[in-house]
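Only one protein chain is missing; all other protein chains are in place.
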Amino acid sequence: MKSFLFKGRSKKVGLPPGTPEYIGKRRVVKTKITFVSYNEQDYQEKEIKSIEELVLSENKPKVTWINVDGVHEVEILKKISEYFGLHPLVLEDIMDTNQRPKIEDFGDYIYLVLKMLYYTDKSDEVIIEQLSLVLGSNFVVSFQERRGDVLDPVRDRIRNSRGLVRKRGSDYLAYSLIDSIVDNYFLILEKLGDNIEDLEDELVASPRTETLQQLHKLKRHMVFLRKSVWPLREVISRLERERSKLIMESSVIYLRDVYDHTIQVIDAIETFRDILSGMLDIYLSSISNRMNEVMKVLTIISTIFMPLTLVAGIYGMNFRFMSELESLWGYPVVLFCMLVISILMLIYFRKKKWL
Amino acid sequence: MKSFLFKGRSKKVGLPPGTPEYIGKRRVVKTKITFVSYNEQDYQEKEIKSIEELVLSENKPKVTWINVDGVHEVEILKKISEYFGLHPLVLEDIMDTNQRPKIEDFGDYIYLVLKMLYYTDKSDEVIIEQLSLVLGSNFVVSFQERRGDVLDPVRDRIRNSRGLVRKRGSDYLAYSLIDSIVDNYFLILEKLGDNIEDLEDELVASPRTETLQQLHKLKRHMVFLRKSVWPLREVISRLERERSKLIMESSVIYLRDVYDHTIQVIDAIETFRDILSGMLDIYLSSISNRMNEVMKVLTIISTIFMPLTLVAGIYGMNFRFMSELESLWGYPVVLFCMLVISILMLIYFRKKKWL
Amino acid sequence: MKSFLFKGRSKKVGLPPGTPEYIGKRRVVKTKITFVSYNEQDYQEKEIKSIEELVLSENKPKVTWINVDGVHEVEILKKISEYFGLHPLVLEDIMDTNQRPKIEDFGDYIYLVLKMLYYTDKSDEVIIEQLSLVLGSNFVVSFQERRGDVLDPVRDRIRNSRGLVRKRGSDYLAYSLIDSIVDNYFLILEKLGDNIEDLEDELVASPRTETLQQLHKLKRHMVFLRKSVWPLREVISRLERERSKLIMESSVIYLRDVYDHTIQVIDAIETFRDILSGMLDIYLSSISNRMNEVMKVLTIISTIFMPLTLVAGIYGMNFRFMSELESLWGYPVVLFCMLVISILMLIYFRKKKWL
Amino acid sequence: MKSFLFKGRSKKVGLPPGTPEYIGKRRVVKTKITFVSYNEQDYQEKEIKSIEELVLSENKPKVTWINVDGVHEVEILKKISEYFGLHPLVLEDIMDTNQRPKIEDFGDYIYLVLKMLYYTDKSDEVIIEQLSLVLGSNFVVSFQERRGDVLDPVRDRIRNSRGLVRKRGSDYLAYSLIDSIVDNYFLILEKLGDNIEDLEDELVASPRTETLQQLHKLKRHMVFLRKSVWPLREVISRLERERSKLIMESSVIYLRDVYDHTIQVIDAIETFRDILSGMLDIYLSSISNRMNEVMKVLTIISTIFMPLTLVAGIYGMNFRFMSELESLWGYPVVLFCMLVISILMLIYFRKKKWL
Partner (left out) sequence: MKSFLFKGRSKKVGLPPGTPEYIGKRRVVKTKITFVSYNEQDYQEKEIKSIEELVLSENKPKVTWINVDGVHEVEILKKISEYFGLHPLVLEDIMDTNQRPKIEDFGDYIYLVLKMLYYTDKSDEVIIEQLSLVLGSNFVVSFQERRGDVLDPVRDRIRNSRGLVRKRGSDYLAYSLIDSIVDNYFLILEKLGDNIEDLEDELVASPRTETLQQLHKLKRHMVFLRKSVWPLREVISRLERERSKLIMESSVIYLRDVYDHTIQVIDAIETFRDILSGMLDIYLSSISNRMNEVMKVLTIISTIFMPLTLVAGIYGMNFRFMSELESLWGYPVVLFCMLVISILMLIYFRKKKWL
């Protein structure tokens, strides 16, 4: 995750502002453009090769949704951007996948940047992809870094005329897309929540060095999630507050709903951070505790055997005049003394609660 | 507690917004609807099976309180929601028990989400349940996750006409319910405060590994309590400030009172957090201190016995020409020297304050 | 201090709001009511048994100050509260000693909650008591938990007509009382500051486990002081800003003065917290340092004696053919070698700066 | 980096405000003034010796950009400042390289202070240099501490008429310069990001004391970067918000773009700080872990060899009556017992998971 922090930004240094240039992970796939157009009665969906095929139906009040998968081919994006009359800076931002979530109102259209999250089971990574939305009076254009499935439920609902989406305008479509994305965050959080629980059980049962490393991995995930979701709150709040003429009154309550969800996501991230901090404390004190255990064993062993060894050493001295050595009972008495010393020591340690 | 973080949210991904779907712990109990209707003179209370039985008395100025225990049966809730003309998003929120406390003013009615806390003695857990309130001009509908006893005092007061509740409107009833819930928080805090005191005594007397685990359990409780109570402050403050036409002037002072109580709860939670942090510090430094003790014992033992063992070793050497060995006083002199060395060492350690 | 966190609050759960019920430490003393009435010329002071004795002199412009020591007897307080026409919630708050400092403006009177601090030398505790003030157009009623001496200077000044208090109205009297209380905070802070200094000297000279415990005691004092003083700032600021008709223009500058003092107190508490945190750091690193010392002694001892013991052991072996043993100089040479080894080791440790 | 904190500020103490005096690193290079003048058709560039050579073309609407490398020669700067009618305090600020980024609007011109960052590969240092901008209605004057290459791309774009810069006024030129500087930040961040990644790999593979030192070096870099970039956010935001008559409407969107970039830079710095904190935690717990390892080895060794040594010591005693010593199998049996003891110990440690 970290490795892509601003990688590729350097290409742009020195270029005039508004120069479109792809900044992000290497992509080889072809850009794919899907066109969906609908109103309450009609519905049309097709894949198009080039934006020239597209004629916005202006006579009938229809909503058009253009979805673009892939933002690395300048020429294609340039044409789309010209077709919809987007500002050069918008095109530049669409191609720069390092954006943070933001909203910009250009009067005729609103430009939104959002982050989509994917969880890959095999490498335990959270992948962050950028989604740009352009909302016009009767169209929505969405730009994704690559083909993803987060927006499919919305497409299904349009296709099957489920929910309100066919009855409302482009603003409701944009809301539906944002809502899909935020809903998807809950999936990721559930996944991470499970990971945290597993880790916690491991921490209590048998903390290992790998436990710590996973703890820090999760912590870092939280850093990046937070970065992706925090600004979204502001984005949706401004969308709701500033009341562009593109947003109908009836959609505001839905925006408030998705805003609440965003707050829930942020809340959960903060809670996870708190829990992970607590777990680090537990880990560290469990290391200290085990060190204590080790030291106690060492001290007990030393304290028992050192005096005994001294006793043995004393009777191993070669003095000519040591009457004990001549005594018949010398050896067993000494062995008995050693036993007594050991037992006394053990009692002492038991009393000190070291055993 | 942690285990229910967003569990079940994934069911909703992809559904159109406004689709009611229960999100929460598995429930098997049947939904129970209680109907209470009163004014200063009359009082009526019954359990109803279905919302069709309910006819709001519109000719006489009466306040009606519908309490619904159980929010997992879609059909029943749908009927209630239609009966009172609630927005589909409200119904959705009622059934999603992961909400954070919030308030939404729909003009004709105000929708509130609150959290109720229960403390279970046997597992030492704090259980968080959601309460949704809908406040209309002459009715209040409350939705609880399951049958609880937090609202009973209000029911008693209505029944016995104690306090002002029978003399006032639905806004005062809603206030009374909120006040009951906040009052209940004090019970939980008292319980947790006792636990903290017990733990503290234990910490001073004999800190063990379990002490740490309980400390962290309490800390986590605080994380969840905070999450439940913090937004409540904003909720009540908005209820008081925004002056919906549903809230009468005379109720505002009561809202201010419950607001003050909420602040007290938040204050206490913050204080508990501070105290728990301090206790963790004490625990950690007591571990360090004990490690120090252990090390000192080891060092004292080693420092006393190692020189003695060397002396014994020296006189155990088999050199032919060691005049001491032949001497009559050799053995007692060596023993005496060993004694002197031990005493000197002990004096040295006493001076170093290790003993 | 901690033990009284919400103790007794549970009694109130379920009671209708506005029900007066004493919440606080057990009290046995009788409530005592003192009545002071004055203007620039006259002065009258007496203890009264019941509020019925009290007739507010309404014809002459006089200021009346009723002081009530003890807030645990419902009946007495109820009568007073009715006499002055206080709202039931105010009476409830007066009897609940868990309030945080707050201000409420009821138009005809202003209700204030403040905290008084006492330092008890013998148990090194800070005791927090609640003072409620009701400020009316020509009267002030003060409610204390028990007889205290913090307000005595004001009484003296009225009696002896020192300062401006006899020349001004009830707002100046209320100000004087608040000022007395804040002045008293400085005494407590001086005391605690002395304790911190003593502790610091101890920490440098010879840190012990008790030092840590006292450190934490002081830290906890700061937590509770902060909780008592922080909201006071807001209280006084609102009193100054909101300009009730009860506050005369000429008193505002005095309120600003006491506000400044409050800020100074808060500043000092924050500084103390910073200092105490720093002291904890010093304590912990001094433990680590001493552990290091202990370990060094152990290592030095082991490193010197283990090789010597080995040498002695080698020449204690019973091999038949060990020519050194037969040599006349064997023994002294070995002793000399041991000496040399010891000296080399000592030089090595000196170089490593362990000695 | 740290070494230059306020070094040289002391020279100014006592001088009247507005006295120009160079404060910064010692400079020996000569001040260099470059003059660029352009409109959509024409373009002129030359190096000038003295400001007297400069005649602003006032009849034709041209934009003039004066770049001054070196701010340590009072006389030269004084002339420039008089030529453009700058306030003495502005001149003072230009020469004081300890400024934090700020903006001041003087009506006729806007004065901006920015920070440029350079990364020097050989010493792994981040160098911070100050850039002052004066934006007038048809001119921009930029003051750099020394010759740098951050502004070159803008000069190139003017020269080759790339982008919009030749078509717009002086406000767009100022924006282009700011944009260049912020773009440059991304380069530095990429570099530091790489360093952090390298360090992280090292930390996992083999943490050494130098790793810690580099960690702290990076942390300190972050402290200084933050100090340089945080106020920039406010600067650009005010430039955008306050709408001086010098800023044309069409430039505002570009300022918003550069504002977004600044937020991205700040975000990245905060993320880096979080990551570095996490790395310190890993480092510390890895030290604790290794200490644990060391202690375990010591304890295992002691626990195995101490009993064996005791056994050997016992049979080394010189008692006359020790029947074992006479036995034919005594020696092998003792050796076998020693083996058994060792193996039992090893099994014990394996069970304790120490091995």
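Going by the order they are written in, the chains are A, B, C and D; count residues from 1 in each one.
We take it that contacts are C-beta pairs under 8 Å (C-beta built on N, C-alpha and C of every residue); 3 or more make two chains touch, one makes a residue touch a chain.
These numbers come from a predicted model, not from an experiment.
Only one of C:T19, C:N39, C:T209 or C:Q264 touches the absent chain when the whole complex is considered: C:Q264.
Touching the chain that is not shown, out of B:P88, B:G193 or B:G316: B:G316 (per the contact rule at the top).
When the omitted chain is restored, the residue from C:E73, C:D105, C:E129 or C:D183 that touches it is C:D183.
Across C:P101, C:P231 or C:G316, the residue that sits in touch with the chain not pictured is C:G316.
Checked against the full complex, the candidates C:S50, C:S137, C:S206 or C:S288 give a single residue touching the omitted chain, namely C:S288.
Although one chain is not drawn, its touching partners on chain C can still be listed: residues 152-153, 156-157, 162-165, 175-176, 179-180, 183-184, 186-187, 189-190, 193, 196-197, 204, 253-254, 256-258, 260, 263-264, 267-268, 271, 274-275, 278, 281-282, 285-286, 288-289, 291-292, 295-296, 298-299, 302-303, 306-307, 309-310, 313-314, 316-322, 353-354. Not every partner is drawn; the one left out touches chain D at residues 2-3, 5-7, 9-10, 12-19, 87, 89, 93, 98-100, 102, 104, 206, 209, 212-213, 216, 219-220, 223-224, 227, 280, 283-284, 287-288, 290-291, 294-295, 297-298, 301-302, 305-306, 308-309, 312-313, 315-318, 322, 324-328, 330-331, 334-335.
Please note the rule applied: only the chains that are shown with their structure count from here on.
Counting only chains that touch, the fewest steps needed to get from chain C to chain D is 3. Rotation relating chain A to chain C, from a C-alpha superposition: 145°, rounded in steps of 5.
Where the sister copies chain A and chain B meet, the same residue numbers recur on both sides for under half of the interface positions.
In whole angstrom, the spacing between the mean C-alpha positions of chain B and chain C is 26. Note: centroid distance chain B to chain D, computed from Cα atoms, is 43 Å. Annotation for chain C: residues touching 2 or more other chains are 316. Shown here, the protein chains touch in a chain-like sequence that does not close on itself. This structure has the following touching chain pairs: A-B, A-D, B-C.
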